[in-house]
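Every protein chain of the complex appears in place save one, which is left out.
Presenting chain A:
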Amino acid sequence: MQDNPKVSGSLRKRLVLTLIGGAALLAFLLFLAVRNFAVQVAQQGQDNILFASASSMLDAASLRDGVVEVDLPYSAFAMLTTPADDRVFYAIYEDGTFLSGYDDLPFFGSLDDDRPRYRTAQMRGATVRQISAHRTLIGANRRINLQIVLAQTQDALSETLDRIFRTAALLGVSFFALAAAMSLWVTSSTMGQLNRLTTSVTRRGPQDLSPFRNPVPQEMAPLVKSLNSLMGRLDHSLSQSEDFIAEAAHRVRTPLATVRSYAEATLQRVDKEENREAMRSMIKAIDESSRTAGQLLDHAMITFRADQMERREFDLVELLRELVLQLAPIAEMKDLALNLHGAPSVPYAGDPILIQNAVRNLIDNAMKYGPAESAVDITVTAGPPVRITVCDEGPGFPADEIDRLTTRFARGQNAEGKVGSGLGLTIAQDVAGAHGGSIELSNREEGGACVTLLL
């Protein structure tokens, strides 16, 4: 019954891994995107300043009497001031001939158009961003191409980028942490729905086969639907079994009664002592079969009734009085007295049919073990717990077996020669269990066994 289902993978793990993996990937992409964008923007910024500086240097150039003059504006270099004190290099060429600045900084632009050229290169052990720009100066009788190369290290740029990278990394990590937390939360709340359904299935009484009514998420509706349909089918087949048992009880008991009456009639007509003995054995066997069948069916009925027990208010004393009246003829046949003691009225909420059945089996047992001309005492006391005690004056329970006797089909060692299946106590115990109670076995000091039904 406790067969563990085969497990393959975990929805929770799969959800969490997918969501967290996705979040990590997104966070990384976010970081890369911010990083690339920052690099572009920062580089663009530096290029713009280099361009402004180079332009102002070119603008300061003039031809005077055919000689190039470059009156470098102070601002040209001032605007290249950075918080990281970046180094600055420049070179000025006239038609490719070095004029001033740093002669290890060659012109790399194109003279075909006026667009400045940028590049990143190594210079004097540092990475520098370079711009090449040029301008044609037109004098009275000559044209001169003035070229300017300007280079700046990228310390401030790297510092800015480092800051941005750190921020971007922090952003990515925060995004990831948030997404991870959310994915855990989403997963656990999704799984919570499944857990709730599981709990409500587990918590049900073993025989509660009513459909689930609590609202469930849309995705779980098919599952609940099939579960309900399965339980519906189960319920149906259970009630069919109950019907079958009732039918079987009827069909077994009636022919047995017929056979017994024939056997008794035959007994009256048989004179030969050995034949009479045989007939008596036969009747005894029939009685035993009949009783066993009755008890088996009782037990089966009790099992099903207990599963779907309906409690209702009734008076226990009233119920027992009826029972005693019913059994009185049988008792008289055995010369036994049935005495009902206790309160005049004990109201109780339970299944009267089950309780009647249990007590009948107890009285049956008491009558079986009680010697002729003795009394069976039935005592009811109001609870809680309500106690119904049935005592006989027979041999009592063997002291060493008192604990074992309530198991199904077990009979006392001293029961030899008595008709019985051992089901009586089991039935009583099942009924007590269904009502949330138990049974107690004891022996009377003056002799005789007592069974107490605690409800």
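Here is the rule we use: a residue touches a chain if its C-beta (ideal position, glycine included) is under 8 Å from a C-beta of that chain, and two chains touch if they have at least 3 such contacts; residues count from 1.
The rule is simple: contacts and distances are computed from a predicted model.
> The chain dropped from view, which UniProt name applies: "Protein N-acetyltransferase, RimJ/RimL family", "Septum site-determining protein MinD", "Iron complex transport system permease protein" or "ABC transporter substrate-binding protein"?
When "Protein N-acetyltransferase, RimJ/RimL family", "Septum site-determining protein MinD", "Iron complex transport system permease protein" or "ABC transporter substrate-binding protein" are compared with UniProt, the left-out chain turns out to be "ABC transporter substrate-binding protein".
> Can you work out which residue in A:80, A:224 or A:279 touches the chain that's missing from view?
With A:80, A:224 or A:279 as choices, the missing chain is touched by A:80.
> With respect to the chain omitted from the figure, which of A:70, A:133, A:283 or A:316 is a touching residue?
Looking across A:70, A:133, A:283 or A:316, the contact with the absent chain belongs to A:70.
> When the complex is taken as a whole, what residues of chain A touch the one chain not shown?
68-78, 80-81, 83-89, 92, 99-101, 124-126, 155
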